[in-house]
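Here's a slice of the assembly, chains where they normally sit.
Every chain is named by a letter (A and B) in the order it is written, and numbering of its residues begins at 1.
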Amino acid sequence: MINKQVASMQEAMAGIADGSSVLVGGFGAVGQPNILIEALAEHGARDLTIIANNAGFDPDIGLPVLMKRGLVRKIVCSFPRGSSVFDELYQAGRIELEVVPQGTLAERIRAAGAGIPAFFTPTSAGTQLARGKETREIDGRTYVLEHALPGDVALVEAWNADRWGNLTYRGSGRNFNAVMAMAAKCTIVQAQHIVELGAIEPDDVMTPSIFVDRVIHRPCGDPPIAAIAS
Amino acid sequence: MTDTIQRLSKPDMARRAAADIPEGWYVNLGIGLPTMIADSIPDGREVILHSENGILGMGPLATAENVDPWMVNAGKQNVTLVKGAALFHHADSFAMIRGGHIDLCVLGAFEVAENGDIANWTTSQNDRVPAVGGAMDLAAGARNLWVMTTHTTKTGEPKLVERCTYPLTSSGVVNRIYTDLAVIEVTASGFEVIEMVDGLSRDELQSKTGAGLTFRA
């Protein structure tokens, strides 16, 4: 019987090596796999490349925990602002940064999952972020060649998971999670709920089980409320 | 600057831009000033708001009564959904943007050039961590790109210029600019003023602008 559920964080993190590239899902406070990130910090793999939209926010939650321990060599993201931990490391020259437009980041990750090693995109053409990159004119418009961005590991937060690894996400939590789940050699999921096989209708599966390697049940509740109308 | 100029307030700028958005358009509103447009769409006009983190059909900001902590927009504010909304992942969301499906994006800007170039993500003088978010994708992909900005910086320098001096977000993409002083089209021959606030002369507007203006008859 297939059962991708693991009982302990040790099993969830098993085999993550020094030098791994790690895709980390989430956008804002929604869909951040914080429990997995903290387990990765405990696991202690060093020299990591983190691929995520942001560089974290609160110094004691998520990516900053990993960075404070000196485990991150490089971060690839679109918007590394709002993280004092990252700022200090970056200004001190102790962490590398590759800034990637958000849509290019999503598409490079999707390309990795879809077996597309490189593609042309109009985004960033003629800008600083295209420096040193191959460009090509196609039908009169200039495009930049971008390469797939795979992960050795993806850390994903899901709402429901079954024993095969079919996933759903809640609200705007699908974001990078559903894309990154496709793109790693080992996709590890922190799930709010474990449901029976078949409880997720075939039409409702957001990430098919084929993309998932390990699931750990961590019902950690709602993200904090971010900002509401005053 | 004379005292008689009726400089638009931010809500007025938002209302002015909102008035020009046709029913049925799919619109992405950039973080900051452009976000205010959402509350200014004329009653009864259906405009469908997109958020790059995977929402089509955003409603107003959530309140303490109706907040869903699992629903945030690109500015990381808790938002509501309207009837007809759809949720999807980031790659699909940027397929909508890059693929030319968004009718309109409204962004803020540091500078807009008369050739339609926009600089809105980093200033070369600035030593902050460079951060681009979705700005380059939106600028390159939206069918129409409008800029909403004060006409000049806080120190009175023009933001509408001949050529951008800050690093570009995208080239040749801005169609229209809504400032606190004027509504300006970006045409093949440069900035064309189509509307000015009361009390402002053409010369005064020109003096606050870093590139030549023409005026629609």
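Descriptive notes on the structure:
Keep this in mind: a residue touches a chain if its C-beta (ideal position, glycine included) is under 8 Å from a C-beta of that chain, and two chains touch if they have at least 3 such contacts.
Note that the structure is a prediction, hence the values are computed from the model and not measured.
Chain composition of the whole complex (per this structure file, using the shown labels): A x2, B x2.
Assume only the chains that are shown with their structure count from here on.
Distance between subunit A and subunit B, defined via averaged C-alpha coordinates, is recorded as 29 Å.
Those residues of subunit A whose C-beta lies close enough to touch subunit B in the complex are 27-30, 53, 78-81, 86-87, 90, 97, 99-104, 106-107, 109-110, 121-129, 170-179, 206, 222-229. Note for the complex: subunit B touches subunit A at residues 51-55, 60-64, 67-73, 75-78, 87-91, 93-95, 97-98, 122, 128-137, 140-141, 167-171.
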